[in-house]
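For reference, the structure I am asking about is given below.
With one protein chain removed, the remaining protein chains of the complex are shown where they sit.
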Amino acid sequence: MASLKAFIIARVLALIPTVLILITLVFFVMRVLPGDPVIAIVGMKAPPERVIELKKELGLMDEAGNPIPLPIQYLNYLSKLARGDFGRSLIWGKRPVLVEIMEHFPATVELAIAGFIVSIILGLLLGSLGGWMGGKTSSAVKTYGAITYALFIPWIGMLLQLFFAVWLGILPVAGRIDTGLEPPTITGLYLIDSVITGRWDSFISALRHITLPALTLGLVISGVFTRVTRTSVEEVMRQDFVVAARARGIPEHKILLHVLKNSFVPILTMMGLQLALLMTGAVLTETTFSWPGMGTFLLERIQYRDYTTVQGTVVFFAIIVSLVNLIVDICYAYIDPRIRY
Amino acid sequence: MADPLLNIKNLKTYYFTESGIVKAVDDVTLGIRRGELLGLVGESGSGKSTLGLSIIRLIPPPGKIIDGSVLLDNIDLMSISEKELRRIRGRRIGMIFQDPLTCLDPLRRIEDQMVETVMVHMDVERDEAREMAAKALERVGISGDRLKDYPHQLSGGMRQRAMIAMATMLHPELLIADEPTTALDVIVQSRIMDLLEDLKESMKMSILLITHDLALVIERADRVAVMYAGELCEVGTSEQISQDPLHPYTKLLLESIPDVEAPKTKLKSIPGNPPDMRNPPSGCRFWPRCPYAKDICKQTPPKFAELNGRIVRCHLYGGGKS
Partner (left out) sequence: MVATYTFRPLLVKLVPKVRLKGLTLAGTIMVLFTVFLAILAPILTPYDPTKSVDLSLQPPSWKHPFGTNKVGQDMWSRTVYGARTILAVVFLSTIVSIVIGVPLGLVSGYVGGILDRVLAMIMDAMYAFPGLILAIAIAAALGPGIINTAVSIAIVYVPTYFRMVRAQTLSIKEQLYVEAARAIGAKPLTILTRYVFPNVVSVIAVVFTLSVADVVLTEAALSFFGLSVPAPTPDWGFDLKAGHPYLLSGYWWLITFPGLMIMILAVGFTFIGEGVAEYLGAREVKI
């Protein structure tokens, strides 16, 4: 296992430039592109002292009122980030951006996990069914994958809202939990917190609220998982060791398990790559269901032109995505002993 | 036939591809005797591997066994249930393949794959199964502690040994070896063949050796069956085939073996190409490449003829009459 450790260290080191590139990209997108953010925030007719104050807040000017050159702004930003300082919001009490992000992050994690679970169940079931059965089943599963992949999340979400919340009235139309039922914060995930504290009324309410968003997100992501699982299972099924195992009289259900284990490596890699899709999907799902997560937060702050928060949130997304990709890679190495060498 | 173990009768296996039906095995009748090493020789695409897989009904789609029977001690493997057949695969009939690396599950230790096989067939505890696996490995010349290895940690020759250990662990009566040495270098190749012969003797097992290498078969096998375009051409002992080949195809195959004693002689190759199996020639399938082809060969498929205890399928030997 020593080589697994070496692999992890190498991967962690490789993570640093990736994150740095994304931070840099976001920084320059927000600064260099045409349009003056300061004017955009305060408007053309704002008094000059307000403009200067804002420029200081944004790190565009030093305390003496002299403009700071862009490279220095960049380095200042990096050094602040390295200390975990994402800056302060430009609106409403100017709270630290990171604090605000952390308030919204658990909601996104909860939704992403729930959606991920739904999509994995759908994807693995349908995908292995298609791969294992082949023929017409495989084609049907393929079509399912192609259609669900191309669904527009808000539309599917709205149709589900229309059907289950408006017409049938059996599930809430939006939100994360009924007001007043929020469980005490431990992990920030309502479902888990309410189980830990034994608040079953909270649990039921949270579960009812998350059902439609998780279904929407899960359905759309399942398209990719179905496709990956199907092709991967089909590929493994063609390998000689399947025939060899059959030739030893191994029963089909055991072979299926081995096939799935072998298919799992590419599936896992692809799942890691789909994290971007999951995040994208979560942002769209959140805004459709007024889910108080990072996506809703980001878009709300865009409306208010709260640039430090927008920038901080996007950088935060970048860090999270890179970290999860790292974890996926390590799992990959752990499952498949070959890639450690 | 003297003490037959397995009788293949009129076996037909076709592949139903989009571009037509491929008659990969077409009406093959062949017996395998107890304790013999029977070599099955043919070019690639002759259907020899399909024949091997057909015996234990492992033909992948779009292939299908159309007709015929395969009797193992009067049990017809073609008509018993999948469940009954599974008890025979690995237990009474073992099989090894060309590329041992792809035939081993890359993600599981050798041990797990062997123990699983034992426990599927026998009602034993895990420890006992592990012991059997270790013994089987030692029998093929691999130290028992390599059980913990993953397939990629073994060398090519060792992998094939491990495959053989896995296939012979439960003392099968028949081992089907499909090009077992093709992927290996010459020295390893001959050691693997030695091992197979040793196992054959010590376990009193029959081996069906499927290969394109006629020289190997003549050197190692007791009897030889030659296959061309889905059909058997000729069956005989190794001596008969090497000293006195009857079928023109066998003759040509023999001439194309490089002679180590006389390296200067010109190496002959068989003219022409194997036929398009979706649309094989009428009559005898070999006639377009046969130097002795007559008019009858182009029209009527020959039948098997017995000749001094040997069988051959060719019009030159009265194949048309029977």
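Which chain is which? They are A and B, in the order written, and residues in each are numbered from 1.
Note that in this section a contact is a pair of C-beta atoms (placed from the backbone, for glycine too) under 8 Å apart; a residue touches a chain by one contact, two chains touch by 3 or more.
All of these numbers come straight from a predicted model, not from anything done at the bench.
> Please work out which displayed chains the absent chain touches and list them by label.
Answer for the hidden chain's contacts among shown chains: A.
> Per the definition of touch given earlier, which of A:Val38, A:Val259 or A:Val310 contacts the omitted chain?
Touching the chain that is not displayed is residue A:Val310.
> Check each of A:Ala46, A:Ile91, A:Val109 or A:Met158 against the chain that is not shown and name the one that touches it.
A:Met158
> One chain is left out of this view; which of A:Ala6, A:Ile21, A:Ile170 or A:Ile327 touches it in the full complex?
Spelled out, the listed residue whose C-beta touches the missing chain is A:Ile21.
> Spell out, residue by residue, where the missing chain touches subunit A.
These residues touch the chain not displayed: 17-19, 21-22, 25-26, 29-30, 33-35, 37, 40, 142-143, 146-147, 149-152, 154-155, 158-159, 161-162, 166-167, 173, 231, 235, 270, 273, 275-277, 279-280, 283-284, 287-288, 298-299, 302-303, 310-311, 314, 317-318, 321-322, 325, 329.
The criterion applied here is as follows: only the chains that are shown with their structure count from here on.
> If we count contacts the way the header does, which residues on subunit B are in touch with subunit A in the complex?
Spelled out, the residues of subunit B in touch with subunit A are 53, 56, 58, 60-61, 86-91, 94-95, 97, 99, 102-108, 113, 116-117, 120-121, 150, 152, 163, 166-167, 176.
> So in the complex, the part of subunit A that touches subunit B is made up of which residues?
134-135, 239-241, 243-251, 254, 258, 261-262, 265, 335-338, 341
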